[in-house]
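Missing here: one protein chain of the complex. Every other protein chain is in place.
== subunit A ==
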Amino acid sequence: MMARARLAAALIPATAILSCLRTESWDPCVQVVPNISYQCMELNLYKIPDNIPISTKMLDLSFNYLRHLGSHNFSSFPELQVLDLSRCEIKIIEDDTFQGLNHLSTLILTGNPIQSLAWGAFSGLSSLQKLVAVETNLVSLNDFPIGHLKNLKELNVAHNFIHSFKLPEYFSNLPNLEHLDLSNNKIQNIYYEDVKVLHQMPLLNLSLDLSLNPLDFIEPGTFKEIKLNGLTLRSNFNSSHVMKTCIQGLAGLKTNRLVLGEFKNERKLQRFDRSFLEGLCNLTIEQFRIAYLDKFSGDDTDLFNCLANVSVISLLSISLGSLQALLKDFRWQHLEIINCDFDKFPALKLSSLKKFVFTDNKDISTFTEFQLPSLQYLDLKRNHLSFKGCCSHTDFGTTNLKHLDLSFNDVITLGSNFMGLEQLEHLDFQHSTLKQINAFSAFLSLRNLRYLDISYTNIRIVFHGIFTGLVSLQTLKMAGNSFQNNLLPDIFTELTNLTVLDLSKCQLEQVAQTAFHSLSSLQVLNMSHNKLLSLDTFLYEPLHSLRILDCSFNRIMASKEQELQNLPRSLTWLNLTQNAFACVCEHQSFLQWVKDQRQLLVGAEQMMCAEPLDMEDMPVLSFRNATCQLSKTIISVSVVTVLLVSVVGVLVYKFYFHLMLLAGCKKYGRGESIYDAFVIYSSQDEDWVRNELVKNLEEGVPPFQLCLHYRDFIPGVAIAANIIQEGFHKSRKVIVVVSQHFIQSRWCIFEYEIAQTWQFLSSRAGIIFIVLQKLEKSLLRQQVELYRLLSRNTYLEWEDSVLGRHVFWRRLRKALLAGKPQSPEGTADAETNPQEATTST
């Protein structure tokens, strides 16, 4: 252990230096309210920071190291009203420390090991109302220099080492003193002399707390004729005998409230019997409270006899053996029985009882009727009660009931519709199991009811008349239940005065469009923790007074833009956090609305996207409209590109042959050929050849050179020689214009046959057939060879329509271009590779 300590000692200075590196700051305090309130708790301060404004009214310097308070220590803060100096290791408070703090009303010195407190320490605190000096090593009230604090209302000197209850003379200077907390001190004896000052100067409003003092003796007569507002004596007595004699010592005391008993964690008494309370007969008490006394022994029938005239009586965790003590008709008006281990419900007969609180008594399982004719307030929460046929006036024996709390119990079956309980204003069933709520309009007669809580009562609402009759209802809490088909139907029609409605955790998926139509007074609506898919603002449009709307923890993806205008204008608080927002461009306007309404939307920063995947768990506020603009750009760019491409395509198509020419056909030569094609046609078709074929091919792009007999044949040479020399020899291709006349013409057939032979011999020029008109099959059959060829080969058919001509000329041009040698080298290639040259025909 020593070695470790040494290691610690070695490490300490290093760490201290390290840790000091970053603490230098001139403004370490938290500004709670600018210029008014500053919080400097636990900041390692050795003095008050320089930059606290002079106007500061509340200053929290707790958990620092002020250690020594000198005179006029706080004079720079003349406006101070609250000064918290808890745990500041203050050992010395000099004279005039608080001088100048004329407005200070609260001074807290908790947890300071004060060793030296000067006589003038508190001088100047003319307005001080509350002085807290808990755990300050205080030994005696006599030495405490507070005699001049005329306005003092509360003096808390608990948990000190005060041995004497002697109230010093200066108490006569403290006429406003209301609370004196002397609990957890060392006071053992109380003598007549100690309270002499109270005889001289009665402090009627004084409440005195002496709990946790080891009281041994109270001199009889000490409190005779003394009036106090309250006296608390909890966990004071070491034995039942001491308790008994001390209570007898209180004889003559008149007090508004007397609290006796123990704390759950400070139990000293082993046994408890009725003689404890016998001494109370000599006291005048209005309110009596007793807590944590158990193991009652003996007959308790007369236990409360001395308390017959008390108006308020509270029993907390008192183990009474039987109920006999409670079954008399005392004049009690309020009775509280909390956690008292009764095994039966007491059949009370207290005719004047107005308020009855009977809670946390876990052993009771069935409700039994009682007769309390004056009862107005009944609280039966947190028992294990089951209640059959709730509720009517016969159950409680009263028709005056205004407040009924049956929450946190077992099964409550609604059997009658609150007959005779029309005065009810407050009804609470939460966390009990409600049965038969769908059977009839159970609340029909409760026209005065203002508050109804049926939260978590395991009900499934089917019956639409469930809330019929509740015309005065202002608050309706029904969280944690469910509805048929998870649809909120039109059930609030009569609740025109409703201001608060809680529908959270109701598994709602849909809401009827008219559900909220009559709720024009509604101010607070909680729809959180449901399964709503969108923010349907049309629903909330009729809620003209709505201020707070909570739609958090739903599955809302977005809302439509035009709908957002429908939100009530009065709305000041809207919670949409924990939903499944879709941060996509489709909802861009909603997302923009979220950004614009940051004031209205609570926790807008915590609103997270659920989709798309790349935005998952990102704040909605981080959604950038630019993303959508970007995609717009992308869309427009692509549209333009497609357009351009198609235009280019069209252009390329249109100017295909121009391009071919441009791209490479310049180099094209016809090689040894002069003509691109030799045209074989019947003279009957010459018109078509001249007007169509020649015009289109020779004047079009690319320009082809045709070999035409009427133009290119050399005169004076035999026709056959011309056909061979000029026609086939000098042409790359042969165009055969097949028509009726062609078949009939001898020359044409001759030319065609030569062409075929030529093609066969040179294997160079392809034959392109153009069929000008439909041919009669019988005629065609005469030319067996031609017929066979036309039926096996592709040929061009002339069609006299715009599209047909277009297609025709393109095909023809292509056919003519095919096999055209591309370059001088290409020509050679073409010659050595005749197969290639003929492929396209």
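Heads up, the rule we're going with is that a contact is a pair of C-beta atoms (placed from the backbone, for glycine too) under 8 Å apart; a residue touches a chain by one contact, two chains touch by 3 or more; residues count from 1.
To be clear about the criterion, contacts and distances are computed from a predicted model.
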| item | value |
| --- | --- |
| Chain not present in the shown complex, as UniProt names it (candidates "DNA damage-binding protein 1", "E2 ubiquitin-conjugating enzyme", "MD-2-related lipid-recognition domain-containing protein" or "Prefoldin subunit 6") | "MD-2-related lipid-recognition domain-containing protein" |
| Contact with the hidden chain (one of A:K264, A:K595 or A:K654) | A:K264 |
| Candidate in contact with the missing chain, chosen from A:S240, A:T255, A:S314 or A:S504 | A:S314 |
| Residue among A:K57, A:H159 or A:R450 that touches the chain left out of view | A:H159 |
| Those residues of subunit A which, in the complete complex, touch the missing chain | 1-2, 4-5, 7-9, 11-12, 15-16, 19-20, 22-23, 41-44, 62-63, 84, 86-87, 89, 108, 110-113, 132, 134-135, 137, 159, 184, 211-212, 234-235, 259, 263-266, 289, 291-292, 314, 316-317, 338 |
